[in-house]
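Input: one structure, supplied below.
Omission of a single protein chain aside, the complex is shown with its protein chains in their original locations.
Labels for the chains are A and B, by order of writing; each one numbers its residues from 1.
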Amino acid sequence: MKKKLSLWMLLLAVVMVVSACSGGKGGNEASPSATSSSSPSASSPSASPSAQPVEVTLAGWGASPEEQELLQQVLDEFQAKNPDVKVKYEVIADRYMDVIKTRLIGGEAPDVFYLDAFEAPALIAENVLEPLDGYVTPDFDLGDFEEPMLNAFKGTDGQIYGFPKDYSTLALFYNKKLFAEAGIDNPPATWEELLEISKKLTKRNGNQVEVYGLGQAPELARQMFMILAYGGRVVDEEGYAAFATPEAEKGLALVVDQHLVDKTAAQPTDVGAGWGGEMFGQQKAAMVIEGNWAIPFLQNTFPDLDFATAEVPTVNGKKGTMAFTVAYVMNKASKNKEAAWKLLSYLTGKEGMKTWTSKGFALPTRKSVAAELGYDKDPLRGALVAGAPYATPWQAGPTLPIVMNNFNNLFVSAYMGDMPLSEALKQAQETANKEIRNAR
Amino acid sequence: MTFRSSVWRTVLYVVLIAYACITFIPFLWALSASFKTLEEIVQGGIRIIPQHFTLENYRTIFIREPYFLRWFLNSAFIAVTVTVSNLLFNSMAGYALARIRFPGSTLMFYSVLAMIMVPGQLTIIPQYLIIKYFGWLNSYQAVIVPMAAQATYIFMMRQFFVNFPRELEEAAYIDGLRRSGVFFRVVLPLAKPALAAQTIFIFMGAWNEFLKPLMVMSEKAMFTLSIGLNTFKSNYISFWNYIMAASIIMTVPALIIYIIFNRHFVKGVTFTGIK
Partner (left out) sequence: MAKPRDRLKLREALAGYGFMTPAVLILGCFMLIPIGYSIFLAFHKVDLLGEVSYRFIGTANFERMADDPRLWIALRNTAKYALVVVPTQTLLALLLASILNMNLRFRYFFRAAFYLPTVTSSAVLVLIFMWIYNANGLLNKALDALGLPTYNWLGDPAVALTGIMIMNIWSTAPLFMVVFLAALQDIPDTLYEAADLDGANWWHKFWKITVPMLRPVTFYVVVMGVIGTFQLFDQSYIFSAGSGGPNNSTLTMVLLIYQYAFSVLDMGYASAIAFLLAVTIMIATLIQRYVFKEERLG
C-alpha cells in the first residue's frame, strides 16, 4: 500500500515538472508579433533589409474542410507574394465572439480577424478596431465594393473599420419539379403571386400536410426586410426598438397569416428539418428563401433535386432582401499594423477575393470580381447577386442583439398562434426598450 | 427462492433491460450516424443500419486532420494529470474538513460550498486575465493548474469521510502514527470506492472540458480533442456526420476509464476491516 502511494506521488511530481517545462515548448507566443521590427507609424515596411518576416495573426471561425483548404490557399498565395510577412492562422472552434472579446480584454487578440456585420456596430463603438481610411491607396479601388456591404462597417464617425470579404443575400429557391406538377411556369414576381401559388403547391394527405408551399424562418434576421417593406423600422435613431407600428405589422402579417390562416407555409422544425435548406431538400417545402450557403449544400446532399433560384418577390411593389456579410477588421492594439494592412488589403483586394470566392462558397463584394467570375450570369447565383444593390444588411446599431432577442422570442408566439401579432410586437418592443434603457 | 420473489426478479430484469435499451438507443443512433454520409443523415428517416456504410468520416478526422494525434495526446495528458492531482488534493482537503479540528474549518467548508455555487460563466474572463498574468497562455499548465483541485469533489470526499469509523484512526494513533500517516496508510486505502468515483468523474470532466482550453489555447498544436473536433462546424450548416464521428471518438476513452474503475464498487473489505 505504501509503495503504491509513493508511486502515485512520484508520478504526480514527474507530471508536474514535465508540464512546467513543456510550457515553453507549447509555443508561448505571448504577443502576436515575433519581432518588433515594425512600428505603427507609417515608416517604410522594409526598413531593416534582412529583417525576419513579421508575423501577423489571423483568426476566423470554423468551416467545412474544403473552405479551410481554400483559405489556406489564399494565404499561401499572399505569403508567396509578400515574403516579409508570415501569416499565423488560428481557427476559433466555437463561441467566436466570446473568445474574441475575451482576448481583446486580455490584450491577446489577433491582428486581423473576421467580424460579422451583426456584431460590428457594438465592437466599433467599443473603440477596439483600427480605422482603415488612412491605409487605403487609390489602387485599392474603394468604389469597387457594393455600397450596402461597405457601409455596414462604417462607424458613426463615418470612418471605415473593416472591408467586407464576402456576402450572401437571400433569394427564392424553388423546386422545378413541384412547380411543373402544379402547372406553374414562372417563379412569383410579387408577394401576392407567391401567396397564390403557395396554395396550389401545398399538398395535403387527409389532415397531414406533406408539402408546404413555402418554408419560413420566423426570426428577425430573415424577416427584417418585411418590416421595412411598408415603411416600418426596426430601431429608431437612439437605438430603441421601434417595430410595434402598423407599418411594420403589415409586412409581418404576411408571414404570420400565410402560416396560420392560409396554412400554406411552416417553419422547418414543424416538419422535422433543421433549417430551410433541409426542408427544401427533403421536398417538404416547394419554396424557401435562403442564401448562397444553401447552394453547395443542396448540390452535395440532394444531388437529384431539380431546383432554381429567383429574386425575392416584391413586397408592396418594392424589391427587398437581406444581406449577410463578414469583414476583415484590424485590431487597434496590433503591433504590426503595416503588415496587417498588407494581409487585409490582399484578402479583400481583387486578387485575394477572386481566389476566395472562386469556388462559390460565398459571393464577392467587389463588383469587378463578381463580373469576372461571372456570378451575375450564374444560373443559380445570379438571383443572389441581383439582390446586392437593394439588400438590407443584417445590422441595426449596437442595440440590435437585445432587440433581436426580444423580437424573436415573442414573434414565435405570434407565429404559433399563441398571441395576436400586434400584442406580441408591443410586448417585445417594451421589454427590449426596458432592457436598453436599464443598460444605459 | 419462492415463486413470488422469482416473479419479482423477472420483473426487475425486464425493467433493467428496458432501461438499458432507453440508454443505448441514442448512442446507437450516434454510432450509426458516424458511419453515414451527410446526405443520408439529412434526408431524414430513421435507419440504424446505414444505407451506404462509410468510413469516410473517421478517415477525414484521423487522417486528413494532421493534428488529430497531437490533440488526442494533449487531452490524455491533461486528463490524467488533472485526475491524479485532484485525487490527492481533494481527498486531503476533504479529510481535513471532515476529521481534523482546526480553527477556521467551518468557514473553509462554507467557502468551498460557496465556490461551487458561483456559475462558471462569470469567472471566465478573470481567470483568463490571471493565466495571462502568469504567462501561461498556450501551455499545459494553463488548463491543468486551475483544475488541479475542485471544490465539488472536496465536498464529496468530505461527505465520504464523515462516516469513517474512528476506531481505526484511534488504533493507528496508538500505534504511533501521526495524522498524515493515519491518512495515507489507513484511511486512504480504505476509501477506494470514493477514490474510484472521483477518478471517473474528474477524468471525464477534464477529458470533455471545452471552454477553458478554448479560451487559453490559440495554437492549433495545443488544442485539446474536444476543441479540435469542434472545428467541423460552419456558420450556417452543421456537419452531422463529422460531429457524430467526433462524439464517438470522444466518448470511448471516458467509457473505458469507467469500466476499469467500476470494479471497485464491489463489496470488499469495508471500513470496519471485518468481512
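In this section, contacts are C-beta pairs under 8 Å (C-beta built on N, C-alpha and C of every residue); 3 or more make two chains touch, one makes a residue touch a chain.
If you're wondering where the values come from, they're calculated on a predicted model, not measured in any experiment.
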| item | value |
| --- | --- |
| Contacting the left-out chain in the complete assembly, out of B:80, B:115, B:168 or B:221 | B:115 |
| Touch with the omitted chain, as defined above, among B:76, B:92, B:168 or B:221 | B:92 |
| Residues belonging to chain A that touch the chain removed from view | 97-98, 101, 104-105, 122, 126-128, 267, 269-272, 401-402, 405, 408-410, 412-413, 416, 418, 431, 434-435, 438-439 |
| In chain B, positions touching the absent partner | 12-13, 16, 19-20, 22-27, 29-30, 33, 44, 46, 88-90, 92-93, 95-103, 105, 108, 111-123, 125-127, 130, 145-146, 148-149, 151-152, 154-156, 159-160, 162-163, 178-180, 183, 193-194, 196-197, 200-201, 204, 208, 210, 226, 240, 243-244, 247, 250-251, 254-255, 258-259, 262-268, 270-272, 274-275 |
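Everything that follows uses one rule, which is that only the chains that are shown with their structure count from here on.
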| item | value |
| --- | --- |
| Centre distance in Å when chain A and chain B are each reduced to the mean of their C-alpha atoms | 36 |
| Touching residues (chain side chain A, partner chain B) in the complex | 1-2, 5, 8-9, 11-12, 15-16, 19-20, 22-24, 26-30, 57, 59, 61-65, 67, 90-95, 98-99, 102-103, 105-108, 110, 272-275, 277-278, 281-282, 291, 293, 297, 300-302 |
| Chain A-touching residues of chain B, taken from the complex the two chains share | 38-39, 42-44, 60, 64, 77, 80-81, 84-85, 87-88, 124-125, 128-129, 132, 135-141, 144, 184-185, 188-189, 210-211, 214-215, 218-223, 227-228, 230-239 |
